[in-house]
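The complex appears here without one of its protein chains, the remainder shown in place.
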């Protein structure tokens, strides 16, 4: 009990500290002039504002946040890290991961205090304005003169808007703190962390001043809700981005304590490439719905439509993952020996054990790919209407069937193909040559009957008059053929490594 | 099974080798002394043992668990490595209290008792920024032992202490050894090493060499 009381006492002590009073004073002074502006705008439009307009102004003002609040938080974040990074503290926390979270908790405590102070000052400033009563007539104006005028179009209740805004802000600041803390743990160098913090601040200002307001790289979109809403035309874009970052950072934090020698960059590189491939697959001037773009992202090539760039994207998305499978296979086969086979008792049993895993991974990969594509599309202003506008004959069901079922069968065939060649030649590199040659049957004129299992899961086939069910049949038969052939090879071949 | 085991450990910083294929085993309940010239890597060794640094090659195993697999820092270690950072504007007691709160295993009384043990006044309102070097050192020792840590990693624990305090701390360490605790320490004073340690190692040409006693 006394501990709880003590904690509260500490909290209140902290709240009344000189620095927070100073913090409040700065906001107050800035708020006075901001208030003035709001009243002028209200007079000019002859529409009445209320307390919500003022509160949203004080909490969401870009200049205030960018030039004052953000630097204060960056400073606080670094000062917490510096004071807490001590071997006596670390040994008690048990891991760097706990240390990062401990500093994050302290930062969030600071953030709560500052938000209390910030809120109190804002309330004082809004004394005299018309009282809280939903969105004011001023905020209902179809313009972007104030924070509320933007937010009112997307969120029903002003208090919810404020809560979401503060949540976004705290999330973003936490992300920044995590970045800095990770860097500090990795390099244990104050200079680097201070440099990065300054860089983040300068970047925030420069991206706000110099980039177009509709650039995804504008930091304000992720710190300030009304700015993000204006960018994405929905309230979730900013959150999606920030939470995406958060997940990535938490993943990194959870790996901080692992002694991984020579970090494996291949997955990171692959993800970056996949994002690039999907991003460059969008054709913004053709097709308005998300599903149109989804189709373009995976368009690949058919005998009637072929673009080199789409071909390269297909390579990255599908053969890229096959490349990872080959890397895996290479180690698997090189470690393959009697000792492993003895445990499995037969090659085919060993193969199934391996292939089971791969089959699961293919499914997960396709699923992740679809989610990633939709995530990227949510950052752009496409409509979420459930139809494909570029070709009305294509239903969404067709599209998903083609993407998942034919995609699955196609990738599964690639895996079997790669395995077969590696197994027969005892050298994984030849399977790489094989898959490269196989991919050329996507070129126009080489696969006129659509019976060679290469790139048959390209979305381009939806736009031709091929039946997607025929494609499934073809792919299914190839899979069966490959498996039968493999089993034949297994039964024929002597075991020799 | 040794309590702490360094298995083929190599470590270098920016091309400068500090350790090369070091093997070192620490048994429970003994006092180990590490000697070596300045910059030979005594505190690097301690940081490796505590998991603050990972070896470039090889493994560090504490109580059968390799650091960096499931666990980062070994538990129940009391350490003095580098100069501990204190909150300068608080008293010695408040500083210890802040550290104790992390694990929250011991009472205020225990903290005060430990402070008396090392020769500090727990009721003093003197802030740490006004402490002398010796008092700060005592505070460092206090934090390393206040939670009854079973393994103590002490880099130069006798630094800046006066003769009486040195004797006091030596006796304390001897008592801990009798209780079965394990202690690793460095000192530039040969006498400390001679009178306290069961085994002495010297860092020489990137290896740990056992010194005959």
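Letters A and B name the chains as they come in the text, with residue numbers starting at 1 for each one.
FYI, a contact is a pair of C-beta atoms (placed from the backbone, for glycine too) under 8 Å apart; a residue touches a chain by one contact, two chains touch by 3 or more.
Keep this in mind: contacts and distances are computed from a predicted model.
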Per UniProt, the name of the complex member that is left out, chosen from "Dihem cytochrome c", "ABC transporter permease", "DNA polymerase III subunit epsilon" or "Monovalent cation/H(+) antiporter subunit G": "ABC transporter permease"
Partner chains on view for the chain not depicted: A
Selected from A:48, A:436 or A:484 as touching the chain missing from the view: A:436
Among A:110, A:428, A:447 or A:479, the residue in touch with the chain that has been omitted: A:428
Among A:273, A:359, A:452 or A:477, residue touching the chain not depicted: A:273
Residue of A:25, A:163, A:446 or A:487 touching the missing chain in the full complex: A:446
Hidden partner chain, touching residue among A:316, A:362 or A:456: A:316
Which residue of A:327, A:360, A:451 or A:487 touches the chain not shown here: A:327
Sites on chain A contacted by the missing partner chain, in the whole complex: 273, 276-277, 279-280, 308-309, 312-313, 315-316, 323, 326-327, 330-331, 334, 427-429, 432-433, 436-437, 440, 443, 445-446
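Note that in this section only the chains that are shown with their structure count from here on.
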Rounded Å distance between chain A and chain B, as computed from the means of their C-alpha atoms: 44
Chain A-facing residues of chain B, complex: 50-52, 54, 56, 66-69, 71-73, 75, 77-82, 84-85, 87, 99, 102-103, 140, 143-144
Contacting residues of chain A [partner chain B, same complex]: 83, 85-97, 102, 257-259, 261
